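What you see is the complex with one protein chain gone and the rest in place.
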Amino acid sequence: MTQPLLSYKNISKKYNQRCVLNNINLNVEPGMVIGLLGKNGAGKTTLLRSALGLITPDQGEIQVLGELSNQLSASSKQKIGYVAQQTFGYEGFKIADALALHRSFYPDWDMQLETKWLARFELNNNDAINDLSIGQRQTLALIMAMAYRPQLLILDEPVASLDPIARREFMSDLFDLALDSGSGILFSSHITSDIERVASHIALIKQGELLLLDELDVIRDTVRKVSFREPTIDLSAYKVLNRQQNCAIIYGYTGEAIVDALAINTLSLEQLFVELHG
Amino acid sequence: MMQVSKRPWYQGAVSFWLKDVGSASYFIAATITSFLCLIATGIEELITLMIMFATICMYSAIAWQSIKMQATEWQSLVVGYREHVMFQGKVFIVFSNLISILSIIIAGNINLLATLTLANLVGIIIWFLNRSFSHLFTSVCYLSFFIATLVCVLIEQLPVWLIPVNIIAYIAIALLHNNFSSAYVWRPDSLSNYRNGLQSGWSPIPSGFLSNYGSSINKGLFPLSYFVGSGLSQYLILLTLLCTIGVVINLFYNITEHVIFVLTLCLFAIVTLSLWSKIQKQNSWELLFTLPIYNSSFSAKVALSNSVLKLAILVASLCFITASALSLANPTFLIFNILSYSLACSAGVLLSFAIGNVCKNINLLSFFMCISFGLNMGLANYMFDHGNNISELIIMATYTLAMAAINRFTVRYL
């Protein structure tokens, strides 16, 4: 078995008595594209930041490329790419200057990728970063995070401000990275259709807890919404993710009949997301 | 493939230090004052103040950058990013110290070295505090500036024995800083501290302070107060308080000259602050235009220039009342001096805002503000000391009218 690029072990974190992360276990392995799904404030950003050692969890251990996340060596840091929700750090720079400086911190910078991306997203080298739109800034941050082909790419809402075409282009590059270079990608998003397209795995986080973690296709194949009239229905064969008066979301369904069930429906990712927060 | 070592130390320095408005305002002030030190070597009182100011400003610029470091995730993730920026800062510190030492050598006064070492000591405290606590920036800077100015004004010559004491304390802090393990750690609240700092600029006043009393003033000075924020009325009230205290003390000890100097200094500092806040909110114009009170964007601009005029009249009356009250303690009532002085102050206000109207570029603005600051300070103080006849009063009146006209005229360039 290969060593995971990133592994969270029993991670818990509290802010002012409020539990932001509760016993999270998650591994990112080469080739994986994990989509992190959750409401605002569910703890996604905290989870991502803690992988970079920016936040130290109260409990548990995070290993990144075989090292503890809060003691990353320089060579490991050069293999991690990160795009924050709000990129910040090159205010006052022109695009070309910012890239030139950023490039100088990375020995393995892919100039071709940089040029390709700048052209594709119509970023003008002479534009001041302060004048860029949010989407353009995000694109620039993506270039800065991806041009050195990191082994581990951590993206916090990377596509939220990109237009649909830019999002598609970006995703195709993501696959280049994940599949051709064997990198692992962990990204959070609200846009379920993007996750549906891109992710190989889904991690669904609700109020700091990892509710669901599996291959996307397995989730889509085995998660069902069961409607019923009698609350005595026997669902013990499955993992029940959410149960209401007359329906339940189950996980592990393999196509058999369920006694007392009125209907068994498939769910799109968006429906699943909404149902789980119902 | 690019080698890390090929990066020159100054790469990105212009963007880091001059294009970031927060750091630029300190950095430019520090640089200009540093060079002025060389010129001002003959004037003893001034050079002490300037060495102090230049050095502390430079440290403040670095402190500002270190707050920025705490706000960006890159500093902890990108290997060498923080070291690169901070190295630039250290080079600037050394550079500014070298200039100061040069001017001390020219001035030939060893006591100034005590001032310089003390300034460095205060500076490193500002810097190191801000490396760990981003929310302290404005308060720490202001406290330091205040203490430093007080030291310069109260103690004419710092004793020479302070030099080794300061140096030892400095080295001790520099060596012990490794124990402040939290330095430069990324913090979730740093970005908002940075943004707040940017918004308030040099403003030392907490945002809620005196807001109840100021609302009528702010209403009277709309739309200027809209751009400057509630700070405008707070400053004016504070200034009035300061004047009152000065007048009361003057009844017992004769400190007329000092009060006038401090009043003028505070006044133009406040004008600079207000302009700073106004520039920061330049893009709020759109909101102002959409308010149903102005027929056109031009009438909004005219309203702004009228409110500046009102502010200038307020300033003139404050100066006049204060100076008159101060004069009561004196045997002679110097009516011409007082009138010329008041006019010079209000003309200074008008000139500064006219510059603010014309300058779009923040660097250019800082530069011209520094010049007009010096000009206004010099003119006002000169008028109080020497403007004792009618011809000077007439010149000042004409000058003030000209400034009012210029301020009104330049409004179209906003």
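All chains are identified by letter, namely A and B, in their written order; residue positions are counted from 1 within each chain.
We adopt the following convention: a residue touches a chain if its C-beta (ideal position, glycine included) is under 8 Å from a C-beta of that chain, and two chains touch if they have at least 3 such contacts.
Assume contacts and distances are computed from a predicted model.
Novice: Out of "Iron(III) transport system permease protein", "GntR family transcriptional regulator", "MoxR-like ATPase" or "ABC transporter substrate-binding protein", what name does the UniProt record list for the absent chain?
Specialist: Spelling it out: the chain absent from the display is recorded in UniProt as "GntR family transcriptional regulator".
Novice: Using the touch definition from the header, name the shown chains in contact with the chain that isn't displayed.
Specialist: A
Novice: Given that one chain is not shown, which residue among A:Asp110, A:Asp221 or A:Glu275 touches it?
Specialist: Touches the omitted chain: A:Asp221.
Novice: Of the residues listed, A:Ser73, A:Ser181, A:Asn246 or A:Asn265, which one is in contact with the missing chain?
Specialist: A:Asn265
Novice: From the list A:Glu29, A:Glu67, A:Glu196 or A:Glu275, which touches the chain that is not on show?
Specialist: A:Glu196
Novice: With the missing chain put back, one of A:Lys39, A:Arg120 or A:Arg168 would touch it. Which one?
Specialist: Of these options, the touching residue for the absent chain is A:Arg168.
Novice: So which bits of chain A touch the chain we can't see?
Specialist: 31, 33, 167-168, 171-172, 175, 179, 192-194, 196-200, 216-217, 220-221, 265-271
FYI, only the chains that are shown with their structure count from here on.
Novice: Any idea how many Å lie between the Cα centroids of chain A and chain B?
Specialist: Centres of chain A and chain B (C-alpha means) sit 45 Å apart.
Novice: Flag every residue of chain B that touches chain A in the complex, lowest number first.
Specialist: Counting only chain B, the residues touching chain A are 1-4, 6-7, 11-12, 15-16, 18-20, 68, 71-81, 84, 186, 188, 191.
Novice: Which chain A residues qualify as touching chain B in the complex?
Specialist: 49, 52-55, 74, 77-78, 80, 82, 84, 86, 88-94, 97-98, 100-109, 128
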